[in-house]
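Complex shown without one protein chain; remaining protein chains in place.
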Amino acid sequence: MRRTTAIWRKKAAGIVLVVIASQSPAAAAGLRWDAKEVTLPLRWNADSGIARFTFVNEGPGQVKITEVSPGCGCTAALPAKTTFAAGEKGEVAVEFKTGNRAGAFRVPIAVQTDEPVGSTTLLLIANIEEAITFENRFIYWQKTEPRGPRRVRVKVVEGPSVAFGGIEVENPAFSATLEPHGSGGREFDLVVTPPDGDRSAFSSIVLRARLGEAKLARAYTLLARTL
Amino acid sequence: MAESGDPVKILAWILRVAVAAIFIAAAIPKIADPAAFFAAIQTYHLIPDGAAALFAVWLPWLELCTALAVFPLRQRSGASWLLLALTVAFLLALGQAWLRGLDINCGCFGGAATVTGAAYFGYFLRDGLLFAAIAFPLWQERRAAGSSSSRLTPPP
Partner (left out) sequence: MRKVFQTWLLLAGLATALAVVDTAVNSRARSLVLAGGPPDEITLTAARAHRAPLLWVDARSDAEFSLDHIPEALPLNGDRWDVQVTEVLRRWQPGTRVIVYCSQSGCGASRNVAERLRRDYRLPDVRVLRGGWDAWRKAVTR
């Protein structure tokens, strides 16, 4: 009787392993995604980039992708092939346009399939490199502060050549100059001088630059204000 | 008379282990990322955010402990009843979200799958099956306890 029990328990253990594997979250839906989060590094001069989300249909039957809905900033179309047989691989490609953005952006992408639990949310993390970084994009002088010049450190990323094209100060009451900092040719100080007196004033200060061999034109805006 | 090789008992044991595995698999990602689970709880619009934050940290640990407690004999019955209660509570939460027409984030495995419209049906079905998988071993134990106590009754 004990031997029978032992044999039955071993068989049951095998069945249990199969049950556990089949109950894993990934197997709950037919499509198993290689990665639900994809990080897309983008260089400073990229207009867009494409993130690819690959998957395998591990379900027993055919799965059809019915809808792909990206969050703002992306375009994602239904893949050319939308029906995947059991065991078949596929991918959803999402194009991310950089626009006038920099830094990290998290974009959710909802994918609908024809399965009962047919909704998955993928995540695209776009990291857009800044070619030129400012220590601060907004400087202000409070009423009680002396109206002396302020220096904002400007750094150029390693790699591209840079030629500064000029500084446009919207409000002539402010003035701004660009001075090199150190000897590496990659760091500068944007020196902003506010108007005298105690009146409030506001100005945008646009630093124009041409980057790289292609002399890509870029404009960087700093905002200055006296309160 | 039910013996150790009873297939009903074997099936109950298999289901018990499978259910425990599901709850452990559900608890771990929620423990790892309580903020994601909190965001999922928010979408049900059932409890205030302060309570939801406490719940988001506490509930996954309860799931984990309860799932592990189905193995020791002393705690098996209580743990199984608690798993049943958790499943019923989730079904009720799901039901009220469906009736109110909410777009919820299931939060079942901590992740971010949004549930709308017809997709609710899949979750009802899945948790209905989970309910049955928890209830069956409970029933089997009561049946075994009932038959062994009748064996202990001395003959007149």
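Going by the order they are written in, the chains are A and B; count residues from 1 in each one.
As a working rule, a residue touches a chain if its C-beta (ideal position, glycine included) is under 8 Å from a C-beta of that chain, and two chains touch if they have at least 3 such contacts.
All of these numbers come straight from a predicted model, not from anything done at the bench.
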Which residue from B:V8, B:A53, B:A93 or B:A135 sits in contact with the chain not drawn here? B:A53
Looking at A:F53, A:F84, A:F105 or A:F188, which residue reaches the missing chain? A:F105
So that we can see where the missing chain sits, which residues of subunit A does it touch? 71-73, 99-101, 103-108, 134, 136-138, 140, 142, 202, 204, 221, 223, 225, 227
Touching the absent chain: which residues on subunit B qualify? 31, 33-35, 38-39, 42-43, 49-50, 52-54, 56-59, 61-62, 64-66, 69, 74-75, 77-79, 81-82, 105, 112
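Please note the rule applied: only the chains that are shown with their structure count from here on.
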Subunit B-facing residues of subunit A, complex: 1-2, 4-5, 8-9, 12, 15-16, 19-20, 23-25, 28, 36, 108, 110, 115-121, 123
Please name which positions on subunit B make contact with subunit A in the complex. 3-5, 10, 13-14, 17-18, 21-22, 25-26, 29, 108-109, 111-116, 119, 121-123, 125-126
